[in-house]
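Below: the structure, in structure tokens.
What you see is the complex with one protein chain gone and the rest in place.
Letters A and B mark the chains in the order given here, with residues in each chain numbered from 1 onward.
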Amino acid sequence: MNHYQFGVDYYPEHWPKERWATDARMMREMGIQIVRMAEFSWAKFEPSEGAFRFEDLDEAIDILGREGIDVILGTPSAAPPAWIVERDPDIQPLDWTMRRRHFGGRHHDCQSHPVYRAHIKRYVTAFAAHYADNPHVVGWQVDNELGNSHGDLCFCEHCEARFRAWLKQKYVTIDELNRAWGTAFWSQGYASFDQVHAPRVTVTGLNPSQDLDWKRFTSNLICEFHQFQADILRAHAPGKFITHNLMGFCSKPSYYDLGKQLDFASHDQYPGGHFHARHDEYRADWHAAELDFIRAVKQKSFWIMEQQSGITGWEILGRAPKPGQIPLWAMQCVAHGADTIVFFRWRSCAMGTEQYWHGILPHNGVPGRYHREISAFMKKYAPLLKELNGSVPKAEMAILRSYDQERAFDIQPHHPQHRYIQHLATYYKAFHRANVPVDFVGEEHDFTPYKVLIAPLQFLMTPEHAAKLRAYVERGGTLVLTWRSGVKDGTNLCHTEGALPCLVDDLCGVALAEYDCLRDTTGLVHWDGVDYPCDIWCDVLETTTAEPIAVYAHEFYAGSPAITRNRYGKGTVYYVGTQMAPELADRFACELCADAGIKPLLVTPHGVEVTHRVVDGKRYLFLLNHLETSQRVDVPASWRTWDDADWSGELSELGVQVFVEE
Amino acid sequence: MNHYQFGVDYYPEHWPKERWATDARMMREMGIQIVRMAEFSWAKFEPSEGAFRFEDLDEAIDILGREGIDVILGTPSAAPPAWIVERDPDIQPLDWTMRRRHFGGRHHDCQSHPVYRAHIKRYVTAFAAHYADNPHVVGWQVDNELGNSHGDLCFCEHCEARFRAWLKQKYVTIDELNRAWGTAFWSQGYASFDQVHAPRVTVTGLNPSQDLDWKRFTSNLICEFHQFQADILRAHAPGKFITHNLMGFCSKPSYYDLGKQLDFASHDQYPGGHFHARHDEYRADWHAAELDFIRAVKQKSFWIMEQQSGITGWEILGRAPKPGQIPLWAMQCVAHGADTIVFFRWRSCAMGTEQYWHGILPHNGVPGRYHREISAFMKKYAPLLKELNGSVPKAEMAILRSYDQERAFDIQPHHPQHRYIQHLATYYKAFHRANVPVDFVGEEHDFTPYKVLIAPLQFLMTPEHAAKLRAYVERGGTLVLTWRSGVKDGTNLCHTEGALPCLVDDLCGVALAEYDCLRDTTGLVHWDGVDYPCDIWCDVLETTTAEPIAVYAHEFYAGSPAITRNRYGKGTVYYVGTQMAPELADRFACELCADAGIKPLLVTPHGVEVTHRVVDGKRYLFLLNHLETSQRVDVPASWRTWDDADWSGELSELGVQVFVEE
Partner (left out) sequence: MNHYQFGVDYYPEHWPKERWATDARMMREMGIQIVRMAEFSWAKFEPSEGAFRFEDLDEAIDILGREGIDVILGTPSAAPPAWIVERDPDIQPLDWTMRRRHFGGRHHDCQSHPVYRAHIKRYVTAFAAHYADNPHVVGWQVDNELGNSHGDLCFCEHCEARFRAWLKQKYVTIDELNRAWGTAFWSQGYASFDQVHAPRVTVTGLNPSQDLDWKRFTSNLICEFHQFQADILRAHAPGKFITHNLMGFCSKPSYYDLGKQLDFASHDQYPGGHFHARHDEYRADWHAAELDFIRAVKQKSFWIMEQQSGITGWEILGRAPKPGQIPLWAMQCVAHGADTIVFFRWRSCAMGTEQYWHGILPHNGVPGRYHREISAFMKKYAPLLKELNGSVPKAEMAILRSYDQERAFDIQPHHPQHRYIQHLATYYKAFHRANVPVDFVGEEHDFTPYKVLIAPLQFLMTPEHAAKLRAYVERGGTLVLTWRSGVKDGTNLCHTEGALPCLVDDLCGVALAEYDCLRDTTGLVHWDGVDYPCDIWCDVLETTTAEPIAVYAHEFYAGSPAITRNRYGKGTVYYVGTQMAPELADRFACELCADAGIKPLLVTPHGVEVTHRVVDGKRYLFLLNHLETSQRVDVPASWRTWDDADWSGELSELGVQVFVEE
């Protein structure tokens, strides 16, 4: 049972000790019940080898504990201290160009390096043992945002050695590796595993099979790095939970794999759009997708471990959150299944890279607007979060999000603008606009609870995966496959037998005649008298048993099917041959839902999101207005406001209203 | 005598042995007479040092031979195998930043490295000896696309040592090098050749004379690398031809120099526009130019060694060729002087970097549209190719394409948008639009067969070259020189005496008053009452004996001559002081042809190309419609269709029609 609704990320080591009691009191007054600490404080707690100094942290925990606040502690492996680096500079990672990346930021470590592993083992063992019996320390976080800001990991000899061992375990013989990697091309045959390297800088070209295995290996290494620490923590400090602050669609490690080691998933949510994001785009649907995906990691409710509480940025800053926006963002997390919201951070940091990654309090520690808004939010909604605890949205539709397919398209995107996740978003956003709840699933998950499974870009198609999809359809599921499906096998070699989409062509009732990459141009799809734009790619379909439901209206293949439907077994399979523009995706979503018998939660104007969470049959409905103008929304008579407020039918700008239906 | 009209590039090592006989039969049925093989198969044929295993290749050749198909074999030096790299990793090249480029793609070799040379010598000697008496093996290709994808060669100590030796041979004394390189500037004087390096990364600035010699040296090294292997092949397997798959305007090695070693030139033609090309541009004229240039390499007809037969691309794909487009592209090659068309490749490769560089057959080996179109093309036109064999287009005009001038402008382009080859294309395209046949020539070639010689951008001007141009004009030739001519001497130092264009100012009858780089702006040229755009650069001319035929209409030099004509000896010299927009180039081409008495082959609408090849006085005329709409073309009554088809006066979209005139 989760006892926490609200928390905050806190760095007592950044502030004078005299301030700590004030901070703790202010937190308690605000409604904070838990803080995360210590994930970047190795140098303070072990200033030289084995000389552990946890006294300050003990004191901070004690001060917080006296205010009734519990603690999650992070292991500090994302930032080894200078004294370690000085002794062993080669624990600093080598990037793809074999250039050393140095101390001075964070993540300046090689996760393979045996010397670094030994340092971690010593620290984490001592850390776990020290806090094993501290009743205020309730959980752990290993490292920080694993996979973030790590370039493409390290290319040092230790990483290559691990890669070779991983390959040996996978392929057993070098002949099998040669076959799986297609090394007959360009004379790349290996006589032994010793000749195999990480995919380093070449004159031109890379082997896509080698590259895919490298990406799988690096994901695996990150997970194993987490396991290495989690094992120590569980051994020396049993009875505490372990979670990790994941980062939405970050694709470095497989979160499905990492999730297996966690008691529950956590997520860092910064909708303000720092760094490269455009600030004039509507992104509420994207943030919703990330939350729905995080829920998929453990297929249950989750925490937000870092929730934006002010302006974000490093050298370049994002925009100031508007009045009401921080509560809105926090409520969107709740609306998608967050049980606990931990705000990042308590007070804007005066030092270092993140001086402008603002906290609830400004640099001078005097509460301002952000504090006011967040306090009010906590006070009002803490009871709601208690009621919702452990519940999730209930979805009849799932989108298959595959790390392997994403890796394969990262390696060979085909079209300069094609991105795997953006393609998924085409579908997600259409259902989001329609207020149809969606789950994400991985290849290993059970598809059968869902009426509809959207399985986009099934580029790599193994017999096992094809069989699973087939079984899902046979027993009545509606499956949506999209272009470039069935092209390759599990090691990124092209299938050399059968018709595209290979292994599932009969399931789809189509065979590919051709395909066309829409470089520097766009296309048209004709459906029921309307021409809709499409782009990126066109699979030119020939139907065998399927019926065309839309056709191309451009190029030499005008009139050929672009979207088809095939009744198969008790189920149905759609094949979408092109990248749909939003209007076409909406048309398709409408058709699909009607055919599969799925109803939206509510029809709302653009910018108003509706979600629900279900607690023992009682539905909580969330209306979230992401626009800066108020909007009229008609709700069913059966919905009553959760806070017993009068419902005017108008949702204020950036406003939130929760309803209950029993 | 060339016995082959059609061939295909084939990689039996990529496919199961059981398939080979099927492939050979299908090839024969299609009309294939020759295949190129083995240029990327070192690891298969020599899996460890000296352990040659040519059995599989023998078998493939035998299977093909039984179908009456002959073979060209490539030496595999573009891809040394892993076991060589493992033993001598420093045969992998160092790029300009001294970063090692690794195994994993292709061209991961230093062409200077003595260890690598020894490996090549062993392999090529055995290879040549093994196939010396095989009657089906009729020719060789050394390496693959030499100069392609090689960054700027290698900067290792072996390359620098060769560079020093090359310089020593050229300059004999260090004083002469110091003079030729102008090392008085920025204190760059050398006391000995040992102090000289390749042009490496500096803080700022490079010596343009050093850079020019480096570029000449790297061209020379590539040619010497080819010679090294050609010598072995000719010694151990006499009586077979040697050709090389050149790449149009690729400027790394001088194809004039490389061509001297070849029995005939070959070319790789991919008009579909892979990689960086825009797919919405008209490029038929550019492809025509490349073909005309390849003809210049040996000044005779040539082969296409790789002819596009499907979608091209690596990580990013090009567009699907439209129906009819592959035959059109192949016929364009024939129309410009190709005797033999070898399609690349037989079947789309399932492995490695080039999985999407599509072949005649798709991955699954089942013939589709590309196979259908190419088969029909071969069947119809094989007799035509036999008739044309060895003939060439006949041109009265030549464009001087100089590697040295291109190198000098690569080093100092003056204007951000200026590219030497694009400047040549200004002229080529104007004549192409007018259907005036054009040859390319090099500095060493004989100019006298041509009524007109376009010699653009004669930036580097030596006394010898000036004298050759002068003699050409004196005896009646019409010479066109363009801006920035006569600025520098042969080692990239500025001329310090006389008026610009130095050494040829009297020939042109002009002296430069000034010049102006049109940075961030454009200009105007006034000619007979019309203002035409110009850009990039303006030489501001003062006439001595020339007559102005067009003047500038912009800036403080408005009214000064922009284009002049000078009668000199029995000939005429035009000087064009600026980069002409297409309309101005057309106006100029028209003037020039009228003045020189050159007539177009035919007047056609935009997109319809006309060329001819002449066989013993009999003219074959090619009409090629590069647009996707049919077009009306009036042809003279004396032309009859080669295939005795009725000529409707309409050329279908992407259509081809061959005529004969006797």
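Assume a residue touches a chain if its C-beta (ideal position, glycine included) is under 8 Å from a C-beta of that chain, and two chains touch if they have at least 3 such contacts.
This is a predicted model, so every value here is computed, not measured.
Please identify which residue in B:115, B:129, B:206 or B:250 touches the non-displayed chain.
In the full complex, the listed residue that touches the missing chain is B:206.
Among A:103, A:228, A:241 or A:647, which one touches the chain that has been omitted from the display?
The single option touching the absent chain is A:103.
Of the residues listed, A:115, A:201 or A:317, which one is in contact with the missing chain?
A:317
Given the contact definition stated above, which residue among A:47, A:582 or A:636 touches the chain not shown here?
Of the listed residues, the one touching the omitted chain is A:47.
Touching the absent chain: which residues on subunit A qualify?
Where subunit A meets the chain not shown: residues 11, 13-14, 40-44, 47-48, 76, 79-83, 85-86, 93, 99-108, 149-151, 278-280, 311, 313-320, 322-323, 348-356, 363-365, 368-369.
Which residues does subunit B use to touch the chain missing from this display?
Subunit B touches the chain not shown through residues 97-98, 181-191, 194-197, 199-210, 411-416, 493-499, 502, 513-521, 555-556.
Keep in mind that, in the parts below, only the chains that are shown with their structure count from here on.
Report the inter-centroid distance (CA atoms only) between subunit A and subunit B in whole Å.
49
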